[in-house]
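A single protein chain has been omitted; all remaining protein chains appear in their positions.
As written, the chains take the letters A, B and C, and residue 1 is the first residue of each chain.
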């Protein structure tokens, strides 16, 4: 039961005209953390099908503090809060040693390879996701 | 009491490797709708201070149907669901004549010009926002 | 022999921390103009294969004046400067009634559907591109 940790690189252009990291780009960092968790790590640890199609059903995000570009990455901690028959839920924190910049949550739906239809969470995926479960 | 309507132009590059409009880009469309409502229209109708600094405190979004790039814009309907002392809430629908692609909501906080501090919703802003109130 | 004209919508987030439209985003506007010329218009006028795969071999762009976000679109004028056996060249101007913001040029290479290989410009494409030829 460990959180997935991803070090996200900020790009200078993630700042907007207010000279803060734009609120939409936080969702981009969450995507990068998910890609690392589902695709890169998932493929290595046997949950290959997760990288073949997972669709976002819902996001929510609370912004806690403004973030300014710097060369150092920020940490995205991701964990699983629920695994259902045909969907699962993630929670995230965007943070560094100074504190938390945002908290977020997503609902994801596995998608079938052949059709363009949602499908059930398979056993291999369930085992993989349970390793990050923290309800 | 009318919804604000914005026609958002999709960019071909808003699609990701799954050949759908990427989920993060929907938040970009919401931003464009807010910019039109707060900056462009707000300035014309007297709520100038809204364009000088409004910070996002929270977003939530539910994805209803996948969206594929096409030259025709999509419609973003935005309305105000709550006006408090130092924040206000928006709701949105992303749609076209075929139906709804996403529903979303945001909490926004006015920011003072001089300091980098939140401030109260002023009278002019309240009047402007009440024109879009649909609790 | 007419230039292709595309009205590109600026997004507020195309501005960077210097409060100007970021130099990279100009290339995005050129992409939108090409998509309109190759995909949308090309498909209507019979050069369907152009929308199935064209690869960028080269870009060059000269920035003439800074551009600041505004609700009004900017005009991208695009024309063909050369048609060779397996590639063609475009030139562009990014402008409005106040003058020219950038001039650019690209070399494009048609790509085959089946293989992942470059292919020759076919007759239908040549006819379509000749309509924009201004050497």
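Heads up, the rule we're going with is that a contact is a pair of C-beta atoms (placed from the backbone, for glycine too) under 8 Å apart; a residue touches a chain by one contact, two chains touch by 3 or more.
All values reported here derive from a predicted model rather than from experimental measurement.
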{"item": "Hidden-chain contact residue, picked from the options B:8, B:24, B:104 or B:121", "value": "B:24"}
{"item": "Identified contact with the non-displayed chain, of A:32, A:62 or A:124", "value": "A:32"}
{"item": "Chain A residues touching the omitted chain (full complex)", "value": "9, 11-13, 28, 31-32, 35-36, 39-40, 71"}
{"item": "For chain C, residues in touch with the removed chain", "value": "18, 23-24, 27-28, 31, 53, 55-63, 66"}
{"item": "Touch residues of chain B, complete complex, unshown partner", "value": "12-13, 15-17, 19, 22, 24, 69"}
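Criterion: only the chains that are shown with their structure count from here on.
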{"item": "Chain whose Cα mean lies nearest the overall Cα mean", "value": "B"}
{"item": "Interface composition of copies chain B and chain C: same or different, split at half", "value": "same"}
{"item": "Chain A-chain C separation of Cα centroids, rounded to whole Å", "value": "35"}
{"item": "Distance from the mean Cα position of chain B to that of chain A, given in whole angstrom", "value": "24"}
{"item": "Approximate Å spacing (C-alpha centroids) for the pair chain B, chain C", "value": "30"}
{"item": "Of all residues in chain A, the ones touching two or more other chains", "value": "24"}
